[in-house]
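What follows is a short report on a single structure.
Yeah, one chain of the complex is gone here, protein chain that is, but the others are all in their spots.
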Amino acid sequence: MPDYNLRLIIPEIFLFLWALFIIAFDLGTKRKNPKLIGYLTMGGIAATAVLLYLYHGGISFNNMFKSDPLALFFKVIFLGSAFMAVGSSFDIIAQKIKNHRGEFFGLVLFSTVGMMFLASAGELISLYIGLELTTIPLFILAAYYKDDRISVEAGLKYLVIGAFSSAILLYGLSLLYGLSGTTDIVMMKINLALLYLNTNGIGWALLMAIVMVLAGIGFKLALVPFHMWAPDVYQGAPTPITALLSVGSKAAGVVAFMRIFIDGLYGFADAVMFPLDWGNIVAVLAAAAMILGNISALRQKNIKRMLAYSSIAQIGYVMVGMVAVSELGVGSVGYYMFIYLFANMGAFAVATIFNDNTGSDSIASYAGLSKSSPMISAFMAIFLLSLAGIPPLAGFAAKFFVFAAGIQAGYTWLVILALLTAVVSLYYYANVIKMMYFAPDNPTIKLNTPLSANIVLIIGVAGLIIFGVYPEPILNFALDTARVFGF
Amino acid sequence: MIPIGHFLILSAMLFAVGAAGVIISRNLLIMLMSIELMLNAANLAIIAFSRMNNIVDGHVFVFIVFAVAAAEAAVGLAIIIMIFRNRESINADNFSLLKR
Partner (left out) sequence: MLDLIIFYFAAVIAVGAAVMMIMQRNPVASVLYLVVSLVAQAILYVQLNALFVGALLIIIYTGAILVLFLFVIMLLNLRGEHFGGKQSRMGRASKIAITVILFAEMVAIFKQVAIPERIGTQAAAVAEDFGSVEMVASHLFKEYLYPFELTSILLLVAIVGAVVLAKRDKTEKMEDA
């Protein structure tokens, strides 16, 4: 009989039940109080984090559920992004979503549960379901402004692309399953290596599997050339959901990528394995992502589209660490995603607050914001400068480690390109700051922020400054995750 | 008995037809059905591989993919209903509000 160690999935079970509780609570109460539900949701996420601290370490369900350092690290990122997304959505809930408020928070939690299951998946079937459980609630959430045509269309676009990509991923997984004869990722690694050595001509099928899995996960990551949905969906979806898409769902894609490629296909990321060398394939895609993302971001007028293209570029930087396939590589990717959480969630939180107060998303309308709301402008400047990678903010350390991993693994050309595009990115991040601080005076309203949004902003800024000056604890934790892959 | 390769080639054909349907169809419902077809092509490959490797795991995989497909179809159809109420159209050409 297999081992069913339920202790390890207590955090997930709790979060799932909490989501049900939130939905039921909202349905059951007569006087709707969106703030109360919001705080309950945030409390539930915080409680899950505590449970995660209490119950982790070990494997369960026949190696299908792994509560290892990698899973733990990424679960912290998922919970953080859900916490910050919920925290910044209070005004939207009060103003724009009149119905199904409980379900809004419930679905955010469902998606987070999916990410947590995905991070722990030690086997292809659970991984596939985890990915679906992550994305299906996000389809619904993207279309949550039911009367807003742009939001509905964003939901539709995300649904079609998401379902299409998951079908491609499934076909890739079926090939991996068929060639290796197992769904367990560790067994798969061994079987594929043996198969490659013993069987002639298996390479093409394996190449097809790699390409299809890469395409399937690439869609979730918005990696070039699978990125075309991202700007449209990011623009149309409610802003906190956009933030969750750009951080939580992306981090989920990153961990799925690690589980399949760095763990399952370890050993193929080498130039001698051409054409199976996924390391160089991904490196080329990363280069394309950095160039295309940064150049396209330059001419955006809408802050959400600008951040969408910026996040396409950011995933390119993440992939620089990923292709290194080393201890520093895995660790730096984890660290990057952790810092990206604070910077991107913070930037989207400011965009949400601005939209709630002014109803506008255009960058031009940020003109003169520093006069009316100096605090929020300063926060936004910190978030954007961190995304650009300016020291002493944490974004600099994150980029530094990722690039170091790239150099160490011999991807010097990629790192040089990354540095050049990082300089380009400075221009569009600085453009927003220029608008806020140096644009000719433009009477803007003073932004009112709910308490919860202030909490989110403070968490974001504190994270960027503290981990920028003192990166060791998180970096050590991130490097510890590489142990999972035996580095 | 039939060589397993036959089934794999057939599943590749079905997958290609489904992918082409998603790419080219202008009708949202047919796009969704094409995705279902792609999932089924993958299912056929899984079943064939399962037979080849003589392990039943693949059947469990397919069983679970059915559930996933049902969930996807339910949400997809709900979004299509919503968009039809909004726009009175299910023609994909009509959806280009978001600028390129």
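Which chain is which? They are A and B, in the order written, and residues in each are numbered from 1.
We take it that contacts are C-beta pairs under 8 Å (C-beta built on N, C-alpha and C of every residue); 3 or more make two chains touch, one makes a residue touch a chain.
Here the structure is a predicted model, which is why all the values come from computation and not from measurement.
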{"item": "Per the touch definition above, residue among A:29, A:199, A:412 or A:448 touching the missing chain", "value": "A:199"}
{"item": "Touch with the omitted chain, as defined above, among A:11, A:130 or A:264", "value": "A:130"}
{"item": "Residues belonging to subunit A that touch the chain removed from view", "value": "1-2, 4, 16, 23, 60-62, 64-65, 98-100, 103, 106-107, 110, 113-114, 117, 123, 125-126, 129-130, 132-133, 136-137, 139-140, 143-144, 146, 199-205, 207-208"}
{"item": "Hidden partner interface residues of subunit B, rising order", "value": "1-10, 12-21, 23-27, 29-30, 32-34, 36-37, 40, 43-44, 47-48, 50-52, 54, 56-57, 59-60, 62-64, 66-75, 77-82, 84-85, 88-93"}
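Assume only the chains that are shown with their structure count from here on.
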{"item": "Inter-centroid spacing, subunit B versus subunit A (mean Cα positions, whole Å)", "value": "26"}
{"item": "Subunit B contact footprint on subunit A (complex, rising order)", "value": "124-125, 128-129, 132, 136, 139-140, 143, 146-147, 149-150, 152-157, 159-160, 163-164, 166-168, 170-171, 173-175, 177-179, 181-183, 231-232, 235-236"}
{"item": "In the complex, subunit B residues that touch subunit A", "value": "8, 15, 18-19, 22, 28, 31-32, 35, 38-39, 41-43, 45-46, 48-50, 52-53, 55, 57-58, 60-61, 64-65, 68, 71-72, 75-76, 78-80, 82-83, 86-87, 95, 97-98"}
